[in-house]
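Below is a slice of the complex: some chains, not all, each in place.
Note that the chains are named A and B in the order they appear, and that numbering of residues resets to 1 at the start of each chain.
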């Protein structure tokens, strides 16, 4: 079964690449946000004009990024969201909630130390993974219908 | 007319193969759950880690299988659900209810001895078939618009 997978969340480690390369050969189309931090932060002001106020600088960028994010989430069959070791990552949780409300299955990837803090997100998800390899194996199982 | 067909329910007989081979040549894409019993039961624990408690072992597997099932049902134009001779098969009835609520036409396949017990499911369906050949003939009629 072909699958559209959205990879949400952390953009400071290589978890997306790890999943994608471990899924090599599977019929999966990948979606996700812009992962270049500077571009993601500055795209709005860069394209539509500078802002004096950092708040509105951020707003313009976030609104533009949302076009890509919302379109990707709307198209996906499964959203994988990764919570890393650092930062607040509220946008990751926001995307997970957004996907859940649309009825999209969610797979959460995070280390055990976040278990309690992420219990509401995990409870809305179809799987909690600890490594990109587990996510990849799950996607392999879903698309091929075999465990091997 | 091309058709996406989801084959739900019993995984211990060859009714899926019987329908698919009888539909050979028709423009149908087939969807369905994982039909390897052991993989279906153990996938969650196998991929994401063992559980001491059988209840949560089952939960992890069922949640992972649900990703494939919900995606397949969401994509289908018609759900065919088969109730066999054995087991409780509550998941088959659950999938039929799920599909019905999404407005997907349902075709139910079951022997006459289940007629009374399945009357609510049958009443929500567009057809009640007794053999895979009847299902295949119905799908042929729907896709080709001829009875021959």
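The rule we apply is simple: a contact is a pair of C-beta atoms (placed from the backbone, for glycine too) under 8 Å apart; a residue touches a chain by one contact, two chains touch by 3 or more.
Since the model is a prediction, treat every value here as computed from it, not as a measurement.
Asker: For validation: placed chains = 2, all identical. Expected total copies in the complex?
Answerer: 8
Operating definition for what follows: only the chains that are shown with their structure count from here on.
Asker: Enter the angle, 0 to 180° in steps of 5, of the rotation superposing CA atoms of subunit A on those of subunit B.
Answerer: Roughly 90 degrees of rotation.
Asker: If you average the CA atoms of subunit A and of subunit B, how far apart do the two points sit, in angstrom?
Answerer: The separation of the two C-alpha centroids amounts to 31 Å.
Asker: Quick check on the complex: what are the subunit B residues that touch subunit A?
Answerer: Against subunit A, the touching part of subunit B is residues 31, 34-36, 39, 42-44, 46-49, 60, 63-64, 66-68, 70-72, 74.
Asker: Within their complex, state which residues of subunit A touch subunit B.
Answerer: Result: residues 1, 3, 77-78, 103, 105, 107, 125-130, 134, 137-138, 141-142, 145-147 of subunit A touch subunit B.
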